[in-house]
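Note that one protein chain is taken out, while the other chains of the complex remain in position.
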Amino acid sequence: MKRRQLLKVEGLMLRFGGLQVLNDLSLSVREGQIVGLIGPNGAGKTSCFNCLTGIYQPQGGRVFFDGRDVSHLPTHRRARLGMARTWQNLGVIDALTVTENVMLAQHQRAGYSALAGMLGLAGTWHRERELRRDAAEIIEYFGLEAVADERTGELPYGVRKTCDMAMALASDPKMLLLDEPASGLSPEEALGLADTLRELRDRLKLTILMIEHHVPLVAEVCDYVYVLNFGELLTEGEPAAIQRHPEVIAAYLGGTAEPTEPPEWPLQPEGAPHGTA
Amino acid sequence: QFEGVHDDFVAQGGENEGLGGSEGASADDGATGGDGTESTGGGGDDASGGGGGGGGGGNDNGNAGNGDTTGVTADTITIGIHAPLTGAAPLKQESFATGKDLYWQYGNGGKPVEIHGRTVETVFADDQYRPSTARQVCQTMAEEQQAFALIGAGGTDQIQACAQYAASEDVPYLSTGVTETGMGSLDTYFAASMTYKQQTPMLADYIKNELGVTDASKVAAVVTNTPNFDDAVEGFTGSFDGVDVFRPDKNERGSSAAGNLCTGTVKNYDVVFVLTSPTFYLEMAAASGCRPQFVGVGVSMGIDQVASTGCSAAGSTEGARFFNPTPAFADAGEYDPDFLAAVDAAGIEADDVTWMMWGQSKVLHQMLEQAGEALDRGAFMDAVAGQKFSTGVFPDLNYSDGPFGATQVSVLRNVCDGGGHYETDFAFVNGF
Amino acid sequence: MATATMVLTRVKVQRRFGLALRVTVVLALLVLAALPLLLGGDVWAQRISRAAIYAVIGLSINTLTGHAGQISLGHQAFVGIGAFAAAFMASRLGAPLGFGLAAAGVAGAFTAVVIGLVALRVTGLYLALVTLAFGLTAETTIFNWREFTGGGAGAFAPRPAVLASDHAFALLCLGVLGLVLYLDWRIVSTKTGRALAAVRNNERIASTLGVNVTGYKLAAFSLSGLIAGLAGGLFAHWNQIVQAMDFEFQVALVWVLMTVVGGLRSRLGVILASAFFALLPLTLPNFLSSLPWQPPFLNEAVYHVLPPFIVVVMLLVVLRFFPGGFGQLLRPATDWLAGKRKQ
Amino acid sequence: MGAFLALGLFQGAVYGLLAVGIVLVYKAKRVFNFAQGEFGGVAAFTAFAIVVGAGLPYWVGVVGGLAAAVAMGLIVERVIVRPLESSSRTIMLVALVGVALFTIAIIVLLGQPIPRVMPPLISGGGVNILGAGILPQQLILMAVLAVLAAAMAWFFKTDMGLAVLASSQDTRAAQVVGISPVAVSRLVWGMAALLGGIAGLLYAPVGIFTPGFMTLTMLVPAFAAAVLGGMTSLPGAFIGGLAIGVVQNLGIYYLGQQLKVPGAAELGVFALLMLVLLIRPQGLLGKEA
Partner (left out) sequence: MALLEVENLRAGYGSVPVLHGVSLNVEEGSNAVLLGLNGAGKSTTLMTLAGLLPATGGEIRYDGKPLTGSPGARVRAGIVLVPEGRLVFPALTVKQNLRLGAWTIRRDARRVRRNLQEVYQIFPRLEERADQTAGTLSGGEQQMLAIGRGMMSSPRLLLIDEASLGLSPKLTEQVFAAVKLINQRGVTVLMVEQNAGVLAQADTAFVMQQGRVTITGSGSETLADDVVRAAYLGV
């Protein structure tokens, strides 16, 4: 059964000064799929997410979401169409509590205008209570109720990571863009994540595009994988095939690959500077 | 022409001295009240004192009271004074601290002045050279600190703002150095000196006749951009057609105007009429490379502190002439020996601000005296309106035609020799 | 079983008792605060008005800096424009007070939006500089524009007969303060507050959560300007004369410091700090001169310098020892009053 | 017109001198130093007290004034800057604004808010430049500005200057190579205070001075000068200062004199600042570091 493409990217080009970060990148994600995006550090994965969500304006290429060309929509408009993302270095607001963060993520579905809320018009009070109830539900789903009223800045990394995920869900999205959801998690937690992702896909009918360095998780959960190298698509396919792909082994997986020609420093920066995105 | 005026004054000075003497006498008698009042009335024999006689009559009639006795108790009257101690025209704090009570405490031959059995107490507030602050502090003095009447010691816009307040609450208000704009209709207001509108034509004559500059292109006016100085500018340009007028803003810096004064070969003014804040004037004077002759009207320019600061700035204000209500402090003894006596008795360091306040207090004293024993605000206003007052420190005042009762000014000259101060060029003149 | 019921009842009784106690305390505090208005005569009525106006200004800065995280060192310009607009309406056009205040709010909001458009392009420190330079320019240019402000003499803003008494006017100011407080409260407890928190902390995260960052920033500027303009209108009629020098740029600095001392995003803290700094220059001279011992080098001239001096000392103490300002100091008390309890 | 140009140029020299200090602190700390002007205020008032008040020789006043400024710089560094190192730059900025207001208040408390006159280094009449009388003091000021801007530019080429830049970029990394961030911080604030003190001492004798004279009217143009120059460039601060002075005075001439616009000087500066920030945010000579 061929499902409809929820996200489609065509010929993405992104440059910073003289640095070609993304070069003619095309990929697509079908509804209900979990798709992996992998590649060496600095390959442009996070930058790709930034182009999808409108944080970066690519020099070329188009982004279609839910059948609509969103290439020129600002970030918040894309979010309202149902794109939610998590961040490599966390997308929680440290100064707010877990509950507040989750309610913040409900912004677009609050259902009343900012002015109405400010004036305290009748419907808003009721709606606020509903939102709070929904938030509590999501928090419970992620097992965060113990820390619901604590400021996220004071929580351990793993918990904040979970909160980030809860926020992505709270916005009631069609699609999740996850940037390294397993980083900072212990091996068991990472495997638990696999179950969560599948459950989200199956129960909430979510589509997921995920950047991940944790290869076992990718192999376990992804239906399809894109491999990025120096901003270009190296290859794509089923996880099992990807893991055997010699170029992927050479460029990314390393280790078992037989030594090739003498190593040469890459001409383009390999490691992303701190604090990208 | 001037000599005649001066002689005129000396004649009046006799009268003034007589007044001082009579006060001294009343102190000797130890009796105030009706007798004291009559000593003012005593001047009524002279032509200039005729109104005083009328005043005496008014007193006898009993002034129409309104029952508002705020600030008046059985033995005290409270007076409120506001002046800028901060802002663009900061005056020395100590001068006011020592000056505000000098007359009331020592004006009676070294003893406190008594007016119908009451002594006078003062409260003071800094108006920061801002109209809005002036209004606030005037309200506080009149309502919280219970001042019977208010005195504005300088700053036209502040005086106007406070006078407006005073009129709305029926508080008597006395000030020097003023605009006529919006003041003529205030029935609690009395000016103790000539208005700028009255002075500026005189100033124009002075420039032409005394300084000998008749070419209008050699004369500039730098007048702060406030509607309250519009009448001053009109008065000046009306009598001196064709002078250049610059209107800097109230909070502008003087150095920005310097470029106007010395534009080298094109324009170089011989005489510059300034009506601005002292800091502006000093800065402008210091920053202009050329050295024009500064002239002007207004109280704060004439004070010695400005002269001395101007002199230390490379002598930039040397020779400036200003019209002032009183003769120079340096000559105070010549015009009112009582002042020096009081200063001695008080054991204070007097200066020109003290001297100005002395004169103002003296005017107010006569007014209060005139109002009679049953003092209230209504009675006071009634007693002052239409009367004449003469002190020898301030110009003679005649309120028969409204609140602007003065017709004389004194001319002070900035002398840098010996620390920077003013000396009297002319005292109590009516024209040039 | 029985013990359980008993315990429950006791808890309930205690809760109810606690509620009654809290309500009593709040009422008592309000009455205490109202005393000067009732007993203090015109002068105190004027002071209360001034405190209320300052509180409104503080809340206006709180909206922009506290909620939206945009610094403004030129807030006095918004207030001043409001004040002159109100004075213009009252003295030149003879418009009723309501129109004057509306014009004041609109003028403040409009100016703030213009600055807000700039704020979209420059951030952080540069915004501080831009607002400062704007405040300075407004002070010297707009507020000295004679046709609008009467030049150096200032503009008069007479009160209408109904509000002529200082008491009536104080009630108006308190009413406006109440309104602004309500707005602020609604902002924090709805999506607007959360969106602003996100904008303030991380614009990128905010936008991916569907928050229109540009829109909210501009909205914060316009609301802040509206409130500031309104405060300006009240100020005009409070003093009945407005003048350019009332809105020197140093005033804006003191206001910002005052709001930080009160505690950004703490309504009570901001109100207390604002009221404190509103009353300080009016009451300090008389207070000090009534002291038995006069501190050296204190004189009339320094009274107006003392408030900034005091605000700065308080600021430095606050920044070092309790960065949440008065609000943080009061937190235990306010939490108790709001019925929050520690887990 | 010519007179305005000349006046502007020499007025701009003061802005430039302040801007050099502002740029120094910004390069080293990424902080807008709103207290820069008051270093000059403190120096001027101390020198005035020594020279005019106590009647001591001029050089004692100069040394005393500069010492007072440097002392203030070090105190500010210790009491305000260091404890707030980890808070946001906005908070730091607010605190430095506080320092400036605090200093002005102290000066008013100790002296009076009356105008004062500091004798110039060299007395004597002005030199006629383009029709404006320029005092010898102003010529000295201009020369000192040129020398100091060059000296500061050179400083950032030395090892010490590099260390200052390095710790502004990453304190932790600076520590790793053995640089003491505390020592660098003291050095920077001491130098900034010295620069501010020199500006104050040189400018006070030009005309009259009142408490806050360096902050209230000069700080904003000085910041505009620094921004115009690119915020991190010392030659930029020099050029920016002169440019702002000239723009200000041309504003007075064209807007103020011809068009009767109030506040022309400030309007000119504001317009230029906005133009720079919106069109060329990196300023004339700006680049990173």
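As written, the chains take the letters A, B, C and D, and residue 1 is the first residue of each chain.
Throughout what follows, a contact is a pair of C-beta atoms (placed from the backbone, for glycine too) under 8 Å apart; a residue touches a chain by one contact, two chains touch by 3 or more.
This one's a predicted model, so the numbers in the text were calculated from it and none came from an experiment.
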Of D:110, D:147 or D:162, the one touching the omitted chain in the full complex: D:162
Chain D residues touching the omitted chain (full complex): 159, 162-163, 165-166, 169-170, 172-180, 288-289
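By definition in this document, only the chains that are shown with their structure count from here on.
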Reference chain A; chain at largest CA-centroid distance: B
Identity of the most central chain, Cα criterion: C
Inter-centroid spacing, chain B versus chain A (mean Cα positions, whole Å): 79
Distance from the mean Cα position of chain D to that of chain C, given in whole angstrom: 32
Interface hub residues of chain C, defined as touching at least two other chains: 139-140, 144, 146, 299, 301, 305
Chain D residues counted as touching two or more neighbouring chains: 108, 112-113, 262-263, 265
All chain pairs that touch each other: A-C, B-C, B-D, C-D
Interfacial residue positions of chain C with respect to chain D in the complex: 71, 73, 118, 121-122, 124-126, 128-130, 132-134, 136-137, 139-142, 144-146, 249-250, 253-254, 256-257, 260, 297-299, 301-302, 305-306, 308-309, 311-313, 315-316, 319-320, 323
Contact set on chain C toward chain A in their complex: 182-183, 186-187, 189-192, 194-195, 197-198, 201-202, 204-214, 216, 219, 343
Parts of chain B lying in touch with chain C, wherever the complex brings them together: 85-87, 90, 93, 96-97, 124-126, 128-133, 135-136, 139-140, 143-145, 156-157, 160-161, 164-165, 181, 224-229, 249-252
